[in-house]
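Since the structure comes first, as structure tokens, the remarks are kept for the end.
Left out: one protein chain. Kept in place: all the others.
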Amino acid sequence: METLSYLAIGFEQALTPQALLFCLLGVSLGTFIGVLPGIGSLTTIALCLPLTFHLEPLPGLIMLAGIFYGAQYGSSTASILLNVPGSAPAAITCLDGYPMSQQGRAGIALFITTIASFIGGSFAILLLVFFAPILADFAISFSAADYFSIMILALTAASTLSVGSPLKGLTMVVLGLLLGLVGTDINSGQFRFTFGIPALADGINLVALAMGLFGVAEILNNLSNGNVPLASREDISLKNMLPSKQDWKAFRNACLRGSVIGSFIGMLPGTGPTIATFMAYAGEKKLSDTPEKFGKGAIEGISAPEAANNASVQAAFIPTLTLGVPGDAIMAVMLGGLLVHGITPGPQLVTTDAALFWGVVASFWIGNALLLVLNLPMIGLWVKLLSIPYRILFPSVLFLICIGVYSVNNSSVDVLLTLGFGLLGFFLNRFGYPSAPLLLGFVLGPLIEENFRRALVLSGSNLATFITRPISLVFLLMTLALLSFTFWRGSIRHLNNPSGVNP
Amino acid sequence: MPPLAFILVGLATAFTAVTYEIGTFTRMGPGFVPMVLGSILILLGGLTLCRDRQSEPQTGIALRPFIAVTTGILFWALLVEFAGFLPGSAGLVLLTSLALPHTRWHSVLILATVLSVAGYLLFVLQLGVPLNAVG
Partner (left out) sequence: MKQAVILIGTLTISLLLTACGEQSQTAVESTADYPSKPIRVIIPFGPGGLADVTLRLAGEPLGEGLGQRLVIENRPGAGGVAATTNILNSEADGYTLIVLTNGTTIAETLFDKLPYQITEDLVPVSSVTWFDLVLLVHPDAGVESLEALLAEKGNDLKIATINPGSTQNLTAELFNTRSGIDATIIPYRTTPDVLGALLRQEVDLVIDAYTALKGAIDSGQARPVAVTGESRNPAMPDVPTVTEAGIEDFVVTGWNALYAKAGTPPEILRQLNDSVARVVNTQDIQNRFRELGVEARATSAEQMQERLLDDIEKWRQVIETAGIDTL
């Protein structure tokens, strides 16, 4: 098959010592950055971009890509061990990863997330290699109405994220939606809720919000309780890291589902890994026979999101490399880097510069394999992190959060926002308001509004567009199905459980 | 207490939203969605007030960590561009370390130094975040 011969060329390119070195550099740096709360792959890639100008295009691109997907491997580490996400999408892994850690299963959790990341990444790479053109065309055909319907489905999934009072969960979603609207309205150029502050004109920074809401709030929570968390004496041997047989089965299916969801969301331009991880988690919880174990250390609760995370990040390359349409802000930066070398990204890249294209694709595989080899032995090291006294750990984490958030836009306003959201999250959590729904609302809100209004402009204010477009119709029906399913299940449970205990 | 806050926020949002153009459902202006969300927030706040009557936080909120962390981060954010990365970071570590009682100054000072220097090497020199070491 033609593709395989291209792949061969690609591997030839990607296996040169120089390419391998930069791959290793990229994925190591990516993992390291991913582990550190605050600083994320976008910032790192942006900062490393100038370095690639002095390199050949292929090694440079390989390194940047390595940072990108490498970061997704590392970001769940801090989530699991400290309940502080390494990046916004990793916030979901906190929900079940941290409880696992508290149960003395941190090693297993880290092992599982690493494998899940690898599976998710590999799945998306397979899609990229064999189906890229079809998928890219499919992805680009999604119009505003279709995006809207997908986001509505995602929003409905948000209901699964709240632990405790559904009313409070819903309130947080709405608050998140509102916070997402701060900034410039894309459809009219109107500044909303900016109060004359230029730093808010671009909206609230996602990293600032996520780090504050989950990172600073978590630290405040622990300090306020006066108790030093974890430090469970875990025995780190390979045997203890491996999940049990039951774990494996749950894990395998969750991984697959997560990979599919992640790949799908990832290849749509304009969405991001955060949405992918949320939807994967919600999907698992809805499909599970025992949803009550979520939030308390469910294997599916970390494997699906992690697979989705890596799959989405890898799948974002599909429209990027095939059509020249970046699937992500990070892709756009990387493509910009190509301009300096005189390479204009676009669909012709596949044909005119086949060696470059396939070299990069081959490097994905190599990179993921490298990450597996790198990360597994490090699990022991990370778990040892737990035994660092909290009085040393928490100022370090706060420090990393500050510099990490600052480095996104070189803005201290963002750091102040992080503090603000930390305080907000802390207080609200104390009163029983969960943070995860707010994050989801924040990410989805602008997308929902923007696409709804744009769909109407495109259709000439015709509401029927949401059902006449087939893709949109499918997702709206899925949303309806999800809602009915939830109510049906809820009423069945009510019938079986007349005492009214809420699972 | 939070339900009241939500009601207030909802009201403020709705009032601000009116100053932006509202439009109609099929031709939404920038104020439409904020208005709707603000109203929902008021509604939810009201419902929560009635149903989950919880005026005290579930566990107490200690004052000391709250002050330590807030001043620490404020210190960093406000000073790092004027006084430099090293003083700012050191200050952050010192101030936030006050959150826990029985501060061991010995280890705090070492931690402050190590973090500031290592952070400088990694973030400023290596990654190129535009901040000065001092000043």
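For the reader, a short list of remarks on this structure follows.
By written order: A and B. Residues from 1 in each chain.
Following the convention adopted for this analysis, a contact is a pair of C-beta atoms (placed from the backbone, for glycine too) under 8 Å apart; a residue touches a chain by one contact, two chains touch by 3 or more.
From a predicted model like this one, the values you see are computed outputs, not experimental measurements.
The missing chain, though absent from the display, is touched by one residue of A:176, A:337, A:395 or A:420; that residue is A:337. Among A:85, A:266 or A:345, the one in contact with the hidden chain is A:345. With the whole complex as reference, residues 24-25, 28-29, 32, 46-47, 49-51, 53, 140-141, 143, 184, 186-191, 194, 196, 198-199, 201-202, 269-270, 323-326, 329, 332-337, 339-340, 342, 344-349, 377-378, 380-381, 409-411, 450, 454, 457-458 of chain A touch the missing chain.
Note that only the chains that are shown with their structure count from here on.
Residues of chain B touching chain A in their complex: 1-2, 6, 9, 13, 16, 20-21, 26-30, 33-34, 37-38, 40-41, 44-45, 47-48, 51-52, 54, 57-62, 65-66, 68-70, 72-74, 76-78, 80-81, 89, 92-93, 96-97, 99-100, 104, 107-108, 111, 115, 119, 123, 127-131.
Partner chain B is touched in their complex by these residues of chain A: 39, 43-44, 47-48, 50, 165, 167-168, 170-171, 174-175, 177-178, 181, 185, 187-188, 190, 192-193, 216, 219-220, 223-226, 390-392, 394-396, 398-400, 402-403, 406-407, 410, 412, 415-416, 418-419, 422-423, 426-428, 430-433, 449, 452-453, 456, 461-463.
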